[in-house]
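With one protein chain held back, the other chains of the complex are shown just where they sit.
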Amino acid sequence: MAKGIRKRSTKAGLPPGTLVHVGEKRAEAVRITLIDYDEERFQEKEVTTVEECFPFKATPTVTWINIDGLHQVDIIEKLGKRFELHPLILEDVLHTEQRPKYEDFDKYIFIVLRMLGYNEQIQVVESEQVSLILGTNFVISFQERIGDVFDHIRERLRNAKGRIRKMGPDYLCYTLMDAIVDNYFAVLERFGERIESMEEELVTNPTEKTLQQIHTLKREMLFLRKSVWPLREVISVLQRSESSLITESTGIYLRDVYDHTIQVIDTVESYRDMVSGMLDIYLSSISNKMNAVMKVLTIIATIFIPLTFVAGIYGMNFENMPELKWRWGYGAVWLVMIVVAAIMMVFFRKKKWL
Amino acid sequence: MAKGIRKRSTKAGLPPGTLVHVGEKRAEAVRITLIDYDEERFQEKEVTTVEECFPFKATPTVTWINIDGLHQVDIIEKLGKRFELHPLILEDVLHTEQRPKYEDFDKYIFIVLRMLGYNEQIQVVESEQVSLILGTNFVISFQERIGDVFDHIRERLRNAKGRIRKMGPDYLCYTLMDAIVDNYFAVLERFGERIESMEEELVTNPTEKTLQQIHTLKREMLFLRKSVWPLREVISVLQRSESSLITESTGIYLRDVYDHTIQVIDTVESYRDMVSGMLDIYLSSISNKMNAVMKVLTIIATIFIPLTFVAGIYGMNFENMPELKWRWGYGAVWLVMIVVAAIMMVFFRKKKWL
Amino acid sequence: MAKGIRKRSTKAGLPPGTLVHVGEKRAEAVRITLIDYDEERFQEKEVTTVEECFPFKATPTVTWINIDGLHQVDIIEKLGKRFELHPLILEDVLHTEQRPKYEDFDKYIFIVLRMLGYNEQIQVVESEQVSLILGTNFVISFQERIGDVFDHIRERLRNAKGRIRKMGPDYLCYTLMDAIVDNYFAVLERFGERIESMEEELVTNPTEKTLQQIHTLKREMLFLRKSVWPLREVISVLQRSESSLITESTGIYLRDVYDHTIQVIDTVESYRDMVSGMLDIYLSSISNKMNAVMKVLTIIATIFIPLTFVAGIYGMNFENMPELKWRWGYGAVWLVMIVVAAIMMVFFRKKKWL
Amino acid sequence: MAKGIRKRSTKAGLPPGTLVHVGEKRAEAVRITLIDYDEERFQEKEVTTVEECFPFKATPTVTWINIDGLHQVDIIEKLGKRFELHPLILEDVLHTEQRPKYEDFDKYIFIVLRMLGYNEQIQVVESEQVSLILGTNFVISFQERIGDVFDHIRERLRNAKGRIRKMGPDYLCYTLMDAIVDNYFAVLERFGERIESMEEELVTNPTEKTLQQIHTLKREMLFLRKSVWPLREVISVLQRSESSLITESTGIYLRDVYDHTIQVIDTVESYRDMVSGMLDIYLSSISNKMNAVMKVLTIIATIFIPLTFVAGIYGMNFENMPELKWRWGYGAVWLVMIVVAAIMMVFFRKKKWL
Partner (left out) sequence: MAKGIRKRSTKAGLPPGTLVHVGEKRAEAVRITLIDYDEERFQEKEVTTVEECFPFKATPTVTWINIDGLHQVDIIEKLGKRFELHPLILEDVLHTEQRPKYEDFDKYIFIVLRMLGYNEQIQVVESEQVSLILGTNFVISFQERIGDVFDHIRERLRNAKGRIRKMGPDYLCYTLMDAIVDNYFAVLERFGERIESMEEELVTNPTEKTLQQIHTLKREMLFLRKSVWPLREVISVLQRSESSLITESTGIYLRDVYDHTIQVIDTVESYRDMVSGMLDIYLSSISNKMNAVMKVLTIIATIFIPLTFVAGIYGMNFENMPELKWRWGYGAVWLVMIVVAAIMMVFFRKKKWL
């Protein structure tokens, strides 16, 4: 989180609309993929210069330009100029710590989403900003790095599976959003598993490390929440939007994505509640443990301190201590001690400490 | 909960509207029951193929098609085609981890509810998704498995009891929803009993298991809440809907269901508050117990440690210890000890530790 | 609370509008009182059959029919038929665990309220459902049992005191609601006293029973809250209602009742905050007590354990222990012990433990 | 708080609009002050009978009638009759435990506020109800007792300082409200000082009394909050009111009062947060203290218990204990003891207990 802020603050003072990439710098080249289709035709190619995409702006077919990597600012700039995008949009595309948002510029719609992924190696949620621009006959998507959750969509486009090839760019835009939201479920599944295993650990063997883990989980939850709550608003506004770019039939599908988002939010909130509950259990488990320690101490001390006192009595060196000379004195003392100890035991058992 | 998410995530990547049953797979056959009635006539039959239901679409009588079991996707698909249902609806019917929702497609209304049941064996709330489709002259209901809370309604239909046979499909739809909501009270009653018995246990004999049970109860409450809160919205929207499918007279009945839903929510919230209060009591009961343990230890130690010290004094082997030779030395020491112990006792009694 | 739910669940499965009394069954007869008045005339009588009330429906005078006891369902039914009440209303009247609500059926208005009473014997708030039906020239009130807070109103009606005899049924309805809300203040006063006395107890002598009492208070508060929050909404809607049954001049009075309701809610919320604060005090008082116990133990142990050690040293039986033979050995040991004890004392005093 | 409720409940059962003073009874006479002014003229007098004020109702000049003391109900009644005030308003004026409110009766506006004062003697916030009635050419203010925050305003009126003499009664009404709200800052300043001094005490020397004080502060905060939150609403509604009694130029000034109210609320909320934080600090300070006590006990016990054991060994009376006869036996035992104690010390220092 602090990282995002840091990046942001380095940009302070520059005029608005200045294109500076504030995300992680990368060495690899930017990959530009172009997919152009209508119901009959389909064309897919990886282009080397962004200019190759420009002719498609004029064609009536649906064009999907996908940019993987944002560190070559001039590419974004050229694209922005050709597709007449507002400078602030390009700035938002490059500034990769945006919260999800939706903006309607009559001629196109601008959407920022966060694509999540669960890094299994370091057990951490990773997040990438995906910016979508929906125009009359094109969709441009910007991603921070190669690798996404859109492969199923590309496959469907190639095979003309489902209704996707028959529909316009708004439907494409919807499928991209749907894929991103659907992927949230996969991430939540991993969280669910972690929560379950942590709950087991909590019951069987809570340690100080457990607390640390609960805390980490809580923070990740916070992060997840920050990604999904604005998403809900974005999709809600999009769905109710009166933009001519979104056809009525796609509106129904957006309602579906909205439902999924709500479900994601519900789950995140439930998980948060569970994690909070875990903290309560942890704390009362510490108390219970301390209680157990105290009981052991008390039992031992309470039994032996009086006995030691008795032994101390007959260790005194008074000249005139008649008991010391009694024949069964020693035995009697043992008897007294055993009786005292037994009474204590009964007392503890009654108190349910044993 | 994690289960629902898991199911959901397996579907990620498929084109929207793909019909895949994401609930539990079952071996038994799907049961299709058809009830067709108007004020005079009544017909009830279990059909083997879904096609037998199709002719009823054209008749003016009210037709209720009930599907128990969702694992035969082709049945759903055929039904959907014949009744012109949107693919997303069929998808929602099959994906049985939906949150309650309401959607208005001019020609029909789609409602998803959760039917709850309390499994007495394992003392757990069970939940099943019920999807209702209300058309001009039909109601289609989808359930995950055989067994529901609608038997009273079937009985009333058969016997023409109440006003149900005189009314349209919207009234039937209302009675189904009413039956589901009414059943929530039964489930809440079981919860109420568990809470009461747990509160008693909490006062008489709280153990670590009690905490575990409170936690479980809290989670089930969370689950219940997730089912009823959206329900409220669903019924509220339905009631205020301007759909021509819902007559004004049924609107009044929906207002009644709405009131019941509010009452369910109120009760769930009260129970939540009570369960939270139980945690507070549990925690302070642990503290109180530790306090009691400490007091026992302190009383024993505080009485005997000084006495042992006194005994220790006269166990010293100095050659020149005049007290040791006194005639009543030993008796005097006993007297001192008894006085010290008595003072301690008085002190503890004043502090109300005894 | 659980009781209300239990009652409710026994009704599940019956057709809506079925009249079954789900409250406590009673042996005594239902009492029907009829008051009929206008500015000049006044008539009050206890009738034995409900049919005696029917002629008054046609007269232009204001008629107040009060039913005490709901267990004779046929009375309610006849009344409902004659006054053309919707079956769901009669159902709501009989089902005495309703939350306060308001419903506008063009020809009459239906209001459900909870009348509270403080049972001094068992120190518990008791609650009774009062249902009001306001028509063009009548008010019908249903109560669960004989005994209410309306005696002042009857008196005023008899004596033509205040403006009540000059006004219509809406004003009568308002005075009934006002009497119920005013009575809440009396109940809250009792609560205020209990809170005050409990706060004193908390400071002077908190015991485990105190916690139990705080918990009970919290639950009663919860119950009270459930009664008053919906009341606020009811009166708010009623006041803003555009029903022709409510004249403008009565609207101003309703605004007054609304203010009182808000004041009741404010007080309930303040009390809740106070009760929560009491829990905090209770918990920190337990901690403080444990601290005090620990200090006593520590002081005693810390003083005597080293002294006992010293005594133990000179209780050893080594042949070669020169101190034992010193003349002032014994005295010196005593001196050492006293000095050690004094240092400890100074240390504890510095730490403010003594 | 309970007091307000108690007063309120004594009134239950009386017809609405009955004028009964439910505040504190007082012996001193009611003081009526009349100020009449326009841009040129200014007249101020203390009148003995309320009738002397009546002629001013007809004059075009602005008239401010201030009533100090509400226990002579007939004065209020006469005034109400002459100025045609609704009976419920008079009732609200007399019932001095109102929450701030605003009511618009076409011909006049009725405002209830709470004037706060900090009683330095008993360190408590005192509250007084101020009711304002704004008519076309008059303002009537009712106060519970002599003494208010309006002296500056009277001075300004006398000296024709500021724009007050040039403006209408709405501006006068605004200045009265502004004076009341401005005074809240003085009260908050005293709170701020108490919080600061209590925070210092909390760090340097927290005692059980501190907790009591935190609790008291919390309750006073609650009380303050109850006064200012509704105030915000009152001024907000007043500002947006379309009453012809409030000129547009005064509207801008009301916006200013509104800002101040928001600032008061902000401060109250911040103080509440601080007081909550103090409770956390108090509780963890108790824990820290107990920890310190425990450490002392543990250090002493852990060092001396093993040493005492060693001494006990050589206090045994076995005939055959070779060490007892060794020449350096006694010295060796001392050595062992010192080494054991030293190891313990190192251990504690490593644990940072010393």
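Note that the chains take the letters A, B, C and D in the order they are written out, and that residue 1 is the start of every chain.
In this section, a contact is a pair of C-beta atoms (placed from the backbone, for glycine too) under 8 Å apart; a residue touches a chain by one contact, two chains touch by 3 or more.
Just so we're clear, the structure is a prediction, and the values are computed from it rather than from any experiment.
Trainee: Wait, the hidden chain, what does it touch out of the ones we have here?
Mentor: When the entire complex is considered, the left-out chain reaches A, D.
Trainee: Touching the left-out chain: which of D:Pro16, D:Pro100 or D:Gly312?
Mentor: Of all options in D:Pro16, D:Pro100 or D:Gly312, contact with the hidden chain holds for D:Gly312.
Trainee: Out of A:Lys57, A:Lys226 or A:Arg255, point to the residue that touches the absent chain in the complete complex.
Mentor: The single option touching the absent chain is A:Lys226.
Trainee: Which of D:Val73, D:Val125, D:Met321 or D:Met345 sits in contact with the chain that's absent?
Mentor: D:Met321
Trainee: Pick from A:Val149, A:Ile246 or A:Met316: which residue touches the chain that isn't shown?
Mentor: Within the whole complex, the residue contacting the unshown chain is A:Met316.
Trainee: For chain A, which residues reach the chain that was dropped from this view?
Mentor: Counting only chain A, the missing chain is touched by 1-2, 4-6, 8-9, 11-18, 86, 88, 91-92, 97-99, 101, 103, 105, 208, 211-212, 215, 218-219, 222, 226, 279, 282-283, 286-287, 289-290, 292-294, 296-297, 300-301, 304-305, 307-308, 311-312, 314-317, 321, 323-325, 327, 329-330, 333.
Trainee: Residues on chain D that touch the omitted chain in the whole complex?
Mentor: Where chain D meets the chain not shown: residues 149, 151-152, 156, 161-164, 175, 178-179, 182-183, 185-186, 188-189, 192-193, 195-196, 203, 252-253, 255-256, 259, 262-263, 266-267, 270, 273-274, 277, 280-281, 283-284, 287-288, 290-291, 294-295, 297-298, 301-302, 305-306, 308-309, 312-313, 315-321, 351, 353.
Note that only the chains that are shown with their structure count from here on.
Trainee: So if I look at the partners of chain A and the partners of chain B, which chains show up in both lists?
Mentor: Common contact partners of chain A and chain B, which must touch each of the two, are absent.
Trainee: Compare the two sides of the chain C and chain D interface and say whether they are made mostly of the same residue numbers, over half shared, or of different ones.
Mentor: different
Trainee: Express in whole angstrom the distance between the two chain centres, defined as the mean CA positions of chain C and chain D.
Mentor: 26
Trainee: Centroid from C-alpha atoms only, then distance chain B to chain D, rounded to Å. What do you get?
Mentor: Between these chains, centre-to-centre, one finds 42 Å.
Trainee: Please set out, as single numbers or ranges, the residues of chain D touching at least two other chains.
Mentor: Correct list: 315.
Trainee: Given which chains touch which, is the overall layout a line, a ring, a star, complete, or other?
Mentor: line
Trainee: Show me, using the given definition of touch, all chain pairs that touch one another.
Mentor: Touching chain pairs, listed by label, come out as A-B, B-C, C-D.
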